[in-house]
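Below is one structure. I have some questions about it.
Removed from the display is one protein chain of the complex; every other protein chain stays in position.
Letters A, B and C name the chains as they come in the text, with residue numbers starting at 1 for each one.
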């Protein structure tokens, strides 16, 4: 199973008056996690959109365990936890790079739609690749 | 049971390249929903913080049903779906004001902590008010 | 000259680890100020876009005088400080509603473009209205 990891520094704008990262920022990081996953898979999401498809978000969930702070390096681990013909679920784990502490875990469920908003099958070529990513190694 | 509603216009900055509101924006709207709830309850969250307490977010979930678009007026309905001695859960429903369509539903779970991050009981005075808000009318 | 004012509460997500509103949030408020201006003028910006035009931002500037904080009510005053055939400049003043204190001042310069990114004249019907808004009363 493909698990990708992308890391970056916490931006000041991502913090809030509690002095920690605002909980909505992790939702954006999850998205960056799946953008990175698709690039690593060899099928950037920008290419999915150019083909006329979108992975629209139908659900998102996050559990906050330990807060991140400004300037810390964080890593978003991403994998596909469910793949269907018309949609998929990405799962995420955000870690503090310095010591590996798990900060947040979550998932996002997506449905494949066309430009006019109709639910569609994931294009075959892409689905084949996604299957490779989700396959358990035996 | 107290259910509050606050409405505002979708900001352009809240949209994304799909032409609709980005899914992380609703998480911010949920937060504005509970800010409004606390103000309506007569105990603004800013007062909670001045007393040295925080309702830190430990989980958030959102289901996206129909997308919102720039300039639309949306309303966030908020209520307390669970109240414990050391935490509480807010639930949300976002509607398009023009026709009442439900756009998004979700919840956020919170734990009461002090400035140094220790889990604490919700202060008595506030808890009493919150109980009033959560009470079912018989 | 038309000067519009729209007010709203500071959102928690708009604050940062300094405990005050992050400076990028005011740029978003400016935008909400001009959205409101266009609605008050009777020509919502969403209608401009439906006609196939955009007021793309070519410059933005903000001076920060006094910081805003979570839960405060702020008002964005907006007016057109320059109108040309192919563009215009909006100016802004953000005040704390409680005491009228000026928090921030700034402007944004815009060029009228079509969907394919070509610079264009502001459509006549809209330009006429904008002229009314910018006219000094004699």
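FYI, a residue touches a chain if its C-beta (ideal position, glycine included) is under 8 Å from a C-beta of that chain, and two chains touch if they have at least 3 such contacts.
The shown structure was predicted, so the numbers you read here are calculated from the model rather than taken from an experiment.
Which of these, A:9, A:86 or A:121, touches the one chain of the complex that we don't see?
In the complete complex, the chain left out is touched by residue A:9.
For the chain that got dropped from the picture, name the residues of subunit A it touches.
Touch with the absent chain occurs at residues 8-9, 11-13, 28, 31-32, 35-36, 39, 44-46, 69-71.
I need the residue numbers on subunit C that touch the omitted chain, in ascending order.
Residues 17-18, 23-24, 27-28, 31, 49, 54, 56-64, 67, 108 of subunit C touch the chain absent from view.
Tell me, which residues in subunit B touch the chain that this view leaves out?
Interface with the chain not displayed, on the subunit B side: 12-13, 15-17, 19-20, 22, 24, 69-70.
Convention: only the chains that are shown with their structure count from here on.
I want to confirm something about subunit B and subunit C. Since they are copies of the same sequence, is their interface symmetric in residue numbering (over half shared, so same) or not (under half, so different)?
same
Farthest chain from subunit B, going by mean C-alpha coordinates, please.
With centres defined by C-alpha atoms, farthest from subunit B sits C.
Using mean C-alpha positions as chain centres, tell me how far subunit A is from subunit B in Å, no decimals.
24
How far is the middle of subunit A from the middle of subunit C, if each middle is the mean of its Cα atoms, in Å?
34
Would you kindly tell me how far, in whole Å, the mean C-alpha position of subunit C lies from that of subunit B?
28
What positions in subunit B touch 2 or more of the other chains?
Residues 28, 31 of subunit B each touch two or more of the other chains.
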